[in-house]
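Working notes for the structure below.
A single protein chain has been omitted from the complex, and every remaining protein chain is retained in its original position.
To keep things simple, chains are lettered A, B and C as they appear, and every chain counts its residues starting from 1.
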Amino acid sequence: MVGYEADKEKLKKRLSRIEGQVRGVARMVEDERYCIDVLTQIGAIEAALDKVALALIDDHTRHCVVDAEGAERVEKVDELMAALGRFVAR
Amino acid sequence: MVGYEADKEKLKKRLSRIEGQVRGVARMVEDERYCIDVLTQIGAIEAALDKVALALIDDHTRHCVVDAEGAERVEKVDELMAALGRFVAR
Amino acid sequence: MVGYEADKEKLKKRLSRIEGQVRGVARMVEDERYCIDVLTQIGAIEAALDKVALALIDDHTRHCVVDAEGAERVEKVDELMAALGRFVAR
Partner (left out) sequence: MVGYEADKEKLKKRLSRIEGQVRGVARMVEDERYCIDVLTQIGAIEAALDKVALALIDDHTRHCVVDAEGAERVEKVDELMAALGRFVAR
């Protein structure tokens, strides 16, 4: 069982909306829409992806980390921090 | 004519690849893959979107800003900075 | 007792180094150093701050979240996610 079990349908709905947004940006480029408008739309997609990522981190912390014990818990936090490091840091 | 005219096909190819990546993440969620692996994949999509954004900023600066003159150029830089502000700043 | 108890001296050392880096950037501006070099230096400071933030998140998860129980633990994760949201999301 994964940490996001309970949020699975919500996550899939969000990702399907994001897929549509990416397709929309491709169409904007095809139609040669103004660069700045395309850029704004890409920013919106990244914000939506950030929200999905935060939901996964939330579920992982609340379930996988907290339910694990001893060495397994240490490992789960290690993995989470490595992922956060790639995610946050520049 | 838009600033990214010359890069149009390359941008469309990248966006279509990103669309596939988003679909892949939805499939990972459907298959209940491990949270951290899903998170890593989302990070990769955002990095790919950042590259598209940087390409658009590059083209906009090199063409739209530089080709404009006087008040129009000021306006083009204003727009670019507003977009960058939404993009970079937290 | 705070989660970063054991890392306190290391965190203080890092922050004092970051303070010096900020002072260095002020001096670069005073000396009218090239914009791009100043910008690069600011990026380095943000990367160093990200590392401090990740160390705090790590300690908070490993100690405050994991040591708490029941409603208190839920609250600690809520706080962490709110902080991450402000930190990660654009």
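Quick note on the criterion: contacts are C-beta pairs under 8 Å (C-beta built on N, C-alpha and C of every residue); 3 or more make two chains touch, one makes a residue touch a chain.
Not measured: the values here are computed from a predicted model.
Participant: Where does subunit C touch the missing chain, residue by residue?
Facilitator: Touch set of subunit C with respect to the missing chain: 1-5, 8, 11-12, 15-16, 18-19, 22-23, 25-26, 29-30, 32-36, 38-40, 42-43, 45-46, 49-50, 52-53, 56-57, 59-60, 64, 79-80, 83, 86-87.
Participant: Considering the whole complex, not just the chains shown, which residues of subunit B touch the missing one?
Facilitator: Residues of subunit B in contact with the hidden chain: 43, 46-47, 50-51, 53-54, 57-58, 61-62, 65-66, 73-74, 77, 80-81, 84-85, 87-90.
As a convention for this text, only the chains that are shown with their structure count from here on.
Participant: Compare the two sides of the subunit A and subunit B interface and say whether they are made mostly of the same residue numbers, over half shared, or of different ones.
Facilitator: same
Participant: If you average the Cα atoms of subunit B and of subunit C to get two centres, how far apart are those centres in Å?
Facilitator: Distance between chain centres, rounded to whole Å: 27 Å.
Participant: CA centre of subunit A versus CA centre of subunit C: separation in Å?
Facilitator: 22
Participant: CA centre of subunit A versus CA centre of subunit B: separation in Å?
Facilitator: Their C-alpha centroids are separated by 16 Å.
Participant: Of all the residues in subunit C, which ones touch at least 2 other chains?
Facilitator: Answer for subunit C, listing residues that touch two or more other chains: 87-90.
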